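Each remark here refers to the structure printed beneath this line.
The complex appears here without one of its protein chains, the remainder shown in place.
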Amino acid sequence: MTTFANALASAAVVVTVAAVVVLWRRRLRSILVALSIQGVALAALATLLGAHEHDGGLLAVALLVLLVKALLIPGLLARVIAATPGARETDPLVNVPASLVIAGLLTLVAFVAARPIVALVGGPTGRLVPLGLATVLIGFFVMVARRRALSQIAGLLLVDNGIALVAFLVTSGVPVIVELGSSLDVLFGVVVLRLLLARLTAAGVRDLDQLRSLHD
Amino acid sequence: MNLASLLTGATQLALVVLGGPLLLGLMRTVRSRLEGRDGPPVSQPWRDIAKLAHKQRTRPNESSWIFPAAPLVLVATAATVAVLAPLATLTPPLSASTDFIAVIFVLLVGSVSLALAALDTGTAFGGMGASRALTIGALVEPALLVAVLALSLPLHSTNLIAIVAEGSAHASVLVGPSHLLALGSFVVVILAESGRLPVDNPSTHLELTMIYEALILEYSGPDLALVTLGESMRLAIWFGLFVNLVAPWGIATHAGALAILLGVLAVALKVALAGVAVALFEVTTAKLRLFRLPELLAGGFILALLGVVTGAVMR
Partner (left out) sequence: MVYLLFLAPIVAGFVALVATWQPAVAWLGTASSAVVLVLGVGFAVRVESSGPVGGGVLRVDALSAFMVIVIGAVSLLATVRSVSYLTEEVASGHSTRRHAALYSTLVQGFIAAMLLAVAANNLGVLWVAIEATTVVTTFLVGHHRTPAALEASWKYIIICSVGIAVAFLGTAVLYLAGVHAGVANPLDFTSLAAHAATLNAPVVRLAFTLLVLGYGTKAGLVPLFSWLPDAHGQAPAPVSALMSGVLLSVALSAILRLRVIAVGALGPSFPRVLLLTIGVATLLVAASMLLAQRDLKRLLAYSTMEHMGIMTVAAGVGGPLALSGVLLHILGHGLVKGVLFLDAGEVLRLEGTTRIEALRGLLSRRPAVGALLALGLAGLLGLPPFSIFVSELTMLRAEAGAGLWWVAAIVLVVLAVILAAILAHARTMLFGPSETATTSPVSLSAPLGLALGAAVWLGIVAWPLAHLITLAAKVVA
């Protein structure tokens, strides 16, 4: 096992573990820290790939990922937390131990679902795809199992980071423009969500729990 | 089994029996100093044991043979593991059959016997302590087994000696993500198994929160001395196993006297460092409320599971 493969795997593992931490911790600030670390790990992974394949574009993407996912987005969300009094902890619909067990099951599902890709790509990158897929699934689960608006955004970011991980791993020669697009797109999405949150606050809604008016 | 390996086993046993209480003393001293107290000397647990051994023994009226037998079982199981486990050397007796899972279950027999003894007393505290201890045990065991599975993946073997030997031979195994995740889970497991913060506060006698102290509340005199000795041996064994899984440097790879002496020194130093680290951690941590414990232990479980998945994808 080469050092490159080991380092790559460690970065991918950090991404997945950060997703588990988002599910594990209740304090919103810890969740932001986990997201930030996830961003750093993604950037590290992209740097490793870029250095390994002498791909300058990928290095630029790594820098962008670092800026957007590790600094900008968590910073933006930290300001949301600071601006929302009383929002310190998540509000789990599914209790934490059960969530973690489900996360474990999802990881196994990801392992099975990713088999075609692993079979096709293989090598030090392709075999890590299950970890990316697991992050995506855990992100979905965070979105349905946690109530607060910020948790839902965190879930969405997990989904996105997981997808970015898969994209980096399977298509390291990817058109850089697509990666750029997706990173900027996430930023864009978060800005939109932030605007919406601001409008919700302006309309006197403090928590998504108060939003129960629309149903059949 | 030849004479050399028997001697090695005896050395390890002596190390654990002598060193266990000292480890406990060291951790207490570090905590006291950090909290601004002078605290007892490092050898205090030994003095306690010696003092207790000379005191009169009292037993609850309702108790059966289980109550006096439990401390013996506790010490005997710990001693068995101390002889067989790769603590100072990779050449203890019966090394070909030292299965990790077997080691865990031998240690488990010790904790279960203590819980049975607590039930045997028929007191409210005994029952409460037993129930809490077994709850934690039931949560810890799966995490531990999955962590063992993760550690065993590179070798396809759960032989504890082989796993440690692989780490000492190839340093790249030690920094592999699967190995690190399993060890992360191991930290949680050890803190829970040995009743340290944030799972249990070893220095409390507050009735509502204590777990381990409630378990042994009825013991006195020589029985309590045995329990204290057994528990400190278990602590030393867990720490010893852990440090050798993290960094098996210095462990004796053959049965030479010098190598084993070096191995003893190395493991003593590493365990002492681990003890100081845990004491530091305990000073900065508050005990978790009992109903939050499953969250922590489930976290340990999921880390181990991720370790298995990572190990499986890395093959």
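For reference, chains read A and B in written order, and residue numbers begin at 1 within each chain.
Criterion: a contact is a pair of C-beta atoms (placed from the backbone, for glycine too) under 8 Å apart; a residue touches a chain by one contact, two chains touch by 3 or more.
Keep in mind it's a predicted model, so treat the numbers as computed, not measured.
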Q | Interface partners of the hidden chain - shown chains only, full complex considered | A | A
Q: Sort through A:83, A:105 or A:192 and give me the one touching the missing partner chain.
A: A:192
(Q) Given that one chain is not shown, which residue among A:35, A:48 or A:149 touches it? (A) A:149
Q | Footprint left on subunit A by the chain that the document does not show | A | 113, 115-117, 119-121, 136, 140, 143, 149, 152, 156, 159-160, 163, 166-167, 170-171, 173-175, 177-178, 181-182, 185, 188-189, 192-193, 196, 199-200, 202-205, 208, 210-211, 213-214, 216
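One rule holds in what follows: only the chains that are shown with their structure count from here on.
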Q: Quick one: report the Å distance separating subunit A from subunit B, using the average Cα coordinate of each chain.
A: 37
Q. If you look only at subunit B, which of its residues touch subunit A in the complex?
A. 172, 175-177, 180-181, 294-295, 297-299, 301-303, 305-306, 309-310, 312-314
**Q.** Touching residues (chain side subunit A, partner subunit B) in the complex
**A.** 1, 3, 5-6, 9-10, 12-13, 16-17, 20, 24, 96-97, 100-101, 103-104, 107-108, 111, 118, 127-128, 130-131, 134
